[in-house]
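Presented below is the structure to which this report refers.
Here the complex is missing a single protein chain, while all its other protein chains stay put.
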Amino acid sequence: MIGLDTALVRKVVSNGERLDGRMKDEYRDVSVKTNIVSSAEGSARVSIGNTMVIAGVKMGIVEPYPDSLDEGTLMVAVEFIPFADPLFEPGPPNVESIEVARVVDRAIRESKAIDTKKLCIKEGEKVWSVSVDIDVINNDGNLIDASSIAAVAALATAKFPLVDENGKVVWGKKTDKSLPVNGLPLCTTFVKINGTTLLDPTAAEFAALDARLTIGTLDDGKLCALQKNGMGGLTLDEIDQMVAAAEEKAEEIRGKIRAAL
Amino acid sequence: MSEEFDRKVVIPGEELGEGIASYNAYEEGGKVFSRVVGLSEKRGNAFLVIPLSGVYNPKKGDGVIGKISEVSFSKWVVDINSPYQSVLPLNEAVEEFVDLTKTDLTKFFNYGDMVFAEITSVSKNKNIQLSMHDRKCRKLREGRLIKVVPAKVPRIIGKNGSMVEMIKKLTGTQIVVGQNGIVWIKGENEVVATEAILTVERMSQSHGLTDYIKNMLEDKLGVKSEDIIQEGEKYGEERDAL
Partner (left out) sequence: MEKNGTRFDGRKHDELRPMEAKVGVLKNADGSAMFRLGNTYAIAGVYGPREVHPKHDENAGKAILRVRYNMAAFSTKERSRPGPSRRSQEISMVTQQALSSVVFLEEFPKAAIDVFIEVIEADASTRCVGLNAAALALADAGIPMKGLVSSCSAGKVNGSVVLDVAGEEDTEGELDLPVAYYPKKDTITLLQMDGLTDRKEMRKIIELAISGCKKISEVQQKALMEKYAGGSNDRA
């Protein structure tokens, strides 16, 4: 397939460069725009270079799970829309899209940025469900970071829908009450190609990777997720360095999200 | 390229006039209409439309760039970014006699090799046949391939090659442009040359584009055109040795 030339990527990286001329620890241009979908309680469109995703938050009232009667529910789903990439096929979510959803979900859930106890309406009977659905609109790599930024920006700007006197949700009408979000957990992804570590892989770099590490961090420097992928290995020192870099890079991105809130 | 801006942009279904329907036009009820988004032209009594987008439509005589995707018994299959298969038969690729019982065809072209070839025929079913016999055809070593919209290829080449030659000189790179929208770039400033070509593609309908690209390149590379000619000649020698 002309376009995804992994041999070329590996060669360029061995020369200490990247195909698009970026530095090894440089993010592409990140843009965040919120409140773009009126049908959703919260929404955001994020692009990292040519990668673009749209996230929407939908809320509803449901029965709690039996093992967490005083907690609301949180769910993250990702759909790879077939027009985003000539290689995306229509059909049920493949393992790649499932992985993106689960990693983004873990970072948000483990960070406790959403306190699910605050989503309880009546213990054992009624709780709020929060669903984050992410549509991948154009793929040029690093779907995890883009999805994580979009999910968090959408959650941070989400407002509770109106509930009538009978306790039923009035769809389409929002209140002024914001979803309580405590921090901005973000995923930062690196790939290792021929011994070199690169931040924010494009689709071509993604296809040429030996290993990939995604690190979830929170505003206060805590780690809330780790995910390694790829058949190559990573040393503990490499991991440590990537985590340190992730803390710094994620904070830069948080600045962009805060500006869009 | 000034004629390009005087021609009218038409869209599918737009009426062109009365006459004969030619390239990318169709006739209905005595009138001719466009089938695509493009620039309308009248040649004699015939109306044709030059498309401004779309996948590559293979034509005999076109020089195209592709990658070897299959090595068969007596031919290679070449990926030229078209939905139709293009084949390079042994006798169109190699001058010498080849004993197929003893020779492995990968000796000449292997999987992933990049080539600049010529289309010698396109069948009714759009099966494409290639040849490497023409002087300009050759294997392209190293460097990188980028994809552009085939409709923009004339703009990227420029009148008498003026645009692509200028980019080559200023960036000191070798560039080969395939009619199929695949461009090969090799040299020290591949990233800058890539950016220049993609900018021409994006701004193809702007006036004064040549000067714009020239200024952009001079800014990015921090040099003036005259200084670069020396480096360009160095690469020219290497190319002739292929």
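Note that the chains are named A and B in the order they appear, and that numbering of residues resets to 1 at the start of each chain.
By our rule, a residue touches a chain if its C-beta (ideal position, glycine included) is under 8 Å from a C-beta of that chain, and two chains touch if they have at least 3 such contacts.
These figures come from a predicted structure and were not determined experimentally.
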{"item": "Touch with the omitted chain, as defined above, among A:T6, A:T73, A:N138 or A:N229", "value": "A:N138"}
{"item": "Residues of chain B (touch criterion as defined above) contacting the omitted chain", "value": "8-9, 11-13, 24, 26, 28, 33, 35-37, 51-55, 83-84, 125-126, 151, 205-206"}
{"item": "Positions on chain A contacted by the hidden chain, ascending", "value": "37-40, 43, 50, 52, 54-58, 60, 77, 79, 81-86, 89-90, 92-93, 131, 133, 135, 137-140, 171-172"}
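Assume only the chains that are shown with their structure count from here on.
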{"item": "Averaged-CA centre spacing for the pair chain B and chain A, given as whole angstrom", "value": "39"}
{"item": "Residue ranges of chain A in contact with chain B within the complex", "value": "1-3, 5, 7-8, 12, 17, 19-21"}
{"item": "Residues of chain B touching chain A in the complex", "value": "66-67, 79, 81, 112, 144-145, 147, 182, 191-192"}
